[in-house]
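Once you've had a glance at the structure underneath, I'll fire off some questions.
Only one protein chain is missing; all other protein chains are in place.
Chains: A, B and C, in written order; residue numbering restarts at 1 for each.
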């Protein structure tokens, strides 16, 4: 019941159940006259798509985006942009046994508590599949912020950790969004093993934003960090967000923090200062384990596929704040 | 420019600069007929007030709440409740030297980037003083949730850490909201030393909610955890939130997580399941250090005073979702 | 740029240009478990469809609704309901000459002022065709209000006027939504003549709502009459709304008004009192006249087709306020 929209001026509304006819998104508040490149959009969707790598779910989804409104002769009209993706590979039968069983850690039980009725064939709206609509939203948000660069990557999976932060946004993120060959190889091997054993893994994703405009975010409830937090914690398995190394930084004395402006991670008083913005995100291991997981139609680890979704959500947050700030630009001295 | 409201049905709007005439809050969406106890409200404000303990700022603020609307003969009217608190102890002169200097880690510089104009006498809206308005909002939110119990406490300050989680909500939180005598004494000594040296400290606050209604939160963007995240990261020095032990839990295998439903921390699919909700929050050390800090009108550590604010924000989030869910209760089978 | 949503808890978002791929609607905030009857929905769409009567545009639109989300096994899921209708009969070529000409009284010129870019093939979002999405929204809104009856009808076209108010909601509204045979025949003849001459006509639509719940509407900005006014004036050619006989009633002395509670038209202080709600709506004659109108693909008068749209908007307003009020029902004494 409601809660399917995000943003105020740049407003993304997603719809569609994982096993319904189609998923999609409406983007309301898009400026007119911006050039839409369907290939770029498809590329973003492919980054999130399942079945792109052996460590992922074996489900193949042919996620073909169809633009229903808001674009005319390759340019945005300023009217709501609607993009849908048909569900073509639902195989509902696979899920039939789930009809009366609630998977722990999923929305199954709480959906019944809340609505008293559900589509038992899958996660419904709570499914990770919903995030493809966010990736579409993120593509359009990015058009509003041509100078900003968004770069997310896996920092840690289980006990495997990057040895250092990537030098810049041009560093290749390899096959599964880990920007270090050694760790990437190790994690691929580890996840293959997980898949065989019916085990699952979680970890930490980092996001770096460079070229952010200054002055984004509002001083009280709509701080930039607060809207990032809402955006990220709205992702299915996300169980934590920090500004920079938040939980470690919190333990350091003020004298040490103030030595380096990097510790503010691009935001002071909740408002962007133009420096690099850094967020860290914790994602838990998928709850589907054991025999069900072995069946192969689930990811043993969602982090590789969540990276483009994290970037999309960050773009949506910043596009919204960019427009909110732009409304006042003519009043600046 | 905007962003001073939180919530949809239960909607809190705060106003007032730290050195202006008054701070206050409007609570729109309050049910009618609920009994208001002004003493209880004052008690909550006192928990947040400065000058209550030697380790705090020496500023004394006589935070006297005045109810301007929405309450009649001791009961809520269902109309917007407005409560103001006059600023009586601003001593603006103390801040005069700050006119042209921007304190690092504060909103000073970014406020100028954003607005081109500011009240240099203090943090303005970004000041921690704004949070007293949230405490007032939280008091009224609590009236909507009589069966839920909110209990926040300090888990860690710098290197000092609780040895175990408090058994239940009846455990005394001592002088500075640390529910363990030994740690409390150590932290008091440590913070006194910080004060003398012009040093500051941060740490981790934990929040436990018991007796939560089920079905709160929406399955996509307005997940309960997402709205908690926005609420908490909107607090001035908050630089991280996790659901339960999010960043540690993220590193554990799925098989281990699924062993204990406590690992879901009261929410599945972003919706409350009625079990204990647990959040962890990282707060950084105040940026004011050195000679300015020694002057004594700043807290060396905000955690003791942030505890009631964390509870207030949680109450506001849950009251809002409670009403949102109640709108549909008549349709439940 | 934005503004494509209506409602707070029951929230309708429409999308699609008149000459784009498809039009559609997302309904967010629908309760779960309600039975959806696709035939009923199609019947409502047919009431609005062009080409149903000789006095209408000769354009035929095969408005086939496709439900993409939110309904499972014939029942609402509580998730966003998305319904699209493909555009099949655009004949863009007809509109090619309009590329550089702005039709007076249309949004052509103001769209360029606002966006600097437009789809010249038709009215885009400002087209009357957008209202089919509202009719779909209204169908679902009606499911929330099973006891309320909505009955709109034409009261006046040009100089032709009903001799009396229809006795009740069971009175047949004839071929073109005029509940009086004589006037209906006269108007049909008059509009046929208009069509031949390239002339157009406007008039007055009345709406009666019976069985309204009490207590709907909020006492200040969101008065029920205010939200009706916004809903109705958001219709393309609507240039006036009154509560009951507003403009005539305004000229009468208070002593006369207070004689009959019918003069309050079902709302006191902006809140429904359970009695019959009556609204009057002024629609202007279409701006397309002369040779363009003679070409036959425009309505000489939109009132016959606007009647179901008026009912739909009223249902949407009331469903939203119904849910808003329901959120507080458990607190009522």
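Everything that follows uses one rule, which is that a residue touches a chain if its C-beta (ideal position, glycine included) is under 8 Å from a C-beta of that chain, and two chains touch if they have at least 3 such contacts.
Keep in mind the model is a prediction, meaning the values are calculated, not measured.
Residue-wise, the contact with the chain that is not shown comes from B:82, picked out of B:57, B:82, B:177 or B:258. Listed here are the subunit B residues that touch the chain not shown: 1-5, 9, 11, 13-17, 20-24, 26, 28-33, 66-70, 72, 75-82, 84, 114-119, 124-125.
Considering the complete assembly, subunit A touches the hidden chain via residues 8-9, 31-34, 78-79, 219, 323-324, 326-333. Residues of subunit C in contact with the chain left out of this view: 1-6, 14, 104-111, 113-117, 123-126, 130, 156, 158-159, 194, 199-204, 214-215, 217-223, 225-234, 236, 238-244, 246-247, 249-255, 257-258, 261, 263-265, 267-274, 280, 282-290, 293, 324-325, 327-328, 332-333.
Here, only the chains that are shown with their structure count from here on.
With centres set at the average Cα position, the gap from subunit A to subunit B is 27 Å. Those residues of subunit C in touch with two or more other chains are numbered 9, 31-33, 78-79.
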